[in-house]
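Heads up: the structure comes next, in structure tokens.
For this depiction, one protein chain was excluded, whereas all remaining protein chains were kept in their positions.
Entry: chain A
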Amino acid sequence: MTKPVVHVDHVEKIFGRKSENSFKALDGVSFDIYPGEFVGIMGPSGAGKTTLLNVVSTLDQATSGKIEIAGRDITMMKQNELADFRSAELGFIFQDFNLLENLTIYENIALPLSLQGVASKNIRPLVHQVADKLGIKSILGKYPVAVSGGQKQRAAAARALVHEPAIILADEPTGALDSKNARSLMETMEHLNRHHSVSIMLVTHDPLSASYCERILFIQDGTIYKEIRRTEDQAAFHQQILNVLAEFSSLDQA
């Protein structure tokens, strides 16, 4: 049996001091993601999706519980170790693109490699290779302001991918895109997952984006409420997701 690339075990996250105004955003969350999996995290606004992603991505610290990524326990790591770990093992895609607008697309994509001290002559082919995969080769010399939202998000994906991280973490990557660009980005991510075995953890509240995943964890009020797995085609999975969400809202009204 293969080892999971992400192993989350009874994780709790409490915001605020342990006084009356503290708030439990995650309450005993456990799950695994295996290599090559494409896992979605869904739930209503305020359910704790971003909190979960931040904790898994080492940007925030869990209050208790254990998180292992690529076999390493991140809850024990120090600041600098965490930074190095992020730069080596994780790739990020955020809703607001998060490209550095004063660097060209090329420089943005090259940054993770530069940071790891990859020699200049090796950086170039790697950047071109990943840009080719994502279909943004023609805009490498441009600055982010000069390209479209969809291209920016592809560039962000390229940057997340270029150093071959253990897993890609995406928080609402389609949130700022129109439906055409959103679809195209999700197709690309699906392609990367299928054909290049990239592991992806995707946070979204958009059912259509979620329908590209293989497995979806629904969370509410900081706990995993339900887990579904894609068995048939995408359209059916989409419908299945919508059904679960409907369940949620009826639960809310109850």
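Everything below uses one rule, namely that contacts are C-beta pairs under 8 Å (C-beta built on N, C-alpha and C of every residue); 3 or more make two chains touch, one makes a residue touch a chain; residues count from 1.
Keep in mind that, in the parts below, contacts and distances are computed from a predicted model.
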Remark   = According to its UniProt record, the missing chain among "NAD-dependent dihydropyrimidine dehydrogenase PreA subunit", "Putative ABC transport system permease protein", "DEAD/DEAH box helicase" or "Electron transfer flavoprotein subunit beta" is "Putative ABC transport system permease protein"
Key: Contact residue for the chain not shown (choose from A:Thr2, A:Asn21, A:Ser45 or A:Ser120)   = A:Ser120
Task = Tell me which residue among A:Pro4, A:Gly40 or A:Pro112 touches the hidden chain in the full complex.
result = A:Pro112
Query = Given the contact definition stated above, which residue among A:Tyr34, A:Phe85 or A:Tyr225 touches the chain not shown here?
reply = A:Phe85
Remark   = Against the hidden chain, chain A presents residues 57, 59, 61, 79-80, 82-88, 90, 92, 94, 98, 100-103, 107, 110-115, 117, 120-121, 123-124, 143, 145, 159
